[in-house]
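What follows is a short report on a single structure.
On to subunit A.
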Amino acid sequence: MFACGVYGFITRKNMIAMLVSLELMLNAVDINFVVFNRYLFPGAFEGMFFTLFAIAIAAAETALAIAIIINIFRAEKNIDVRNLDKMKF
Partner candidate 1 sequence: MESVGSLILYFIVALAMILFSVLAVTTRKILRAATYLLFTLFAAAVAYFMMDYEFLGAVQIAVYAGGIVVLFVFAILLTSKPGDNTERLTSRSRGLGLVAALATLGVVGYALFSRCELLTAAKPNMEALDMVTIGTTLMGSSHAQYLLPFEAVSVLLLACIIGGVVVARRR
Partner candidate 2 sequence: MLTNPLIYFVVIPLLMLAGIGLCNNRNVGAIRAVAVIGSLALLTLSTFLLVDFLGQRAAGADAAMLFVNDTVVWFAPLNIHLAIGVDGISVAMLMLSSIILFTGTFASWKIDQPKEFFLWLILLSTGVFGFFISIDLFTMFMFYEVALIPMYLLIGVWGSGRKNYSAMKLTLMLMGGSAFLMLGLIGIYYHSAADGNLTWNILTIAANDAIPHGWQNFLFPMTFVGFGVLGAMFPFHTWSPDGHASAPTAVSMLHAGVLMKLGGYGCFRVAIYLMPYAAAELSYIFLILTGISVVYGAFCACVKTDLKYINAYSSVSHCGLVLFAILMLNTTAMTGAIMQMLSHGLMTALFFALIGMIYGRTHTREITKMGGLMKIMPFLGVCYVIAGMASLGLPGLSGFVSEMTIFVGSFMHADMFHRVFTIVACCSIVITAVYILRVVGKLLFGPVYDEHHLSLTDAEWWERLSTVTLIIAVAAIGCFPNFFVDLINKTFTPEIFSVLGMTSTAL
């Protein structure tokens, strides 16, 4: 799943598709946290809570990213990531 995320992030040019890939990677990591927590340290909750916070932050991040994408779309009529080099030096 993580590898899929990597693949998608690298190959796709649509920003929303990239965001989807990002979510995939995040989830993969989340699952890892939970699995290790569950199997190795069943008495503790750190992995789980970490995932909980990660979900919350992912939600925030996605919301913000989508707001930015929509803004860019408004400005550029296009959400192709290759066009986004205006802010570089």
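How were these candidates chosen? In short, all candidates are chains of the complex that A comes from, given by their letters.
By our rule, a contact is a pair of C-beta atoms (placed from the backbone, for glycine too) under 8 Å apart; a residue touches a chain by one contact, two chains touch by 3 or more; residues count from 1.
Keep in mind the model is a prediction, meaning the values are calculated, not measured.
Note on subunit A: across 1 or 2, the candidate touching it in the complex is 1; the others do not touch it there.
Those residues of subunit A whose C-beta lies close enough to touch candidate 1 in the complex are 1-8, 10-14, 16-17, 19-21, 23-24, 27, 30-31, 34-35, 38-40, 42-46, 48-49, 51-53, 55-64, 66-71, 73-74, 79.
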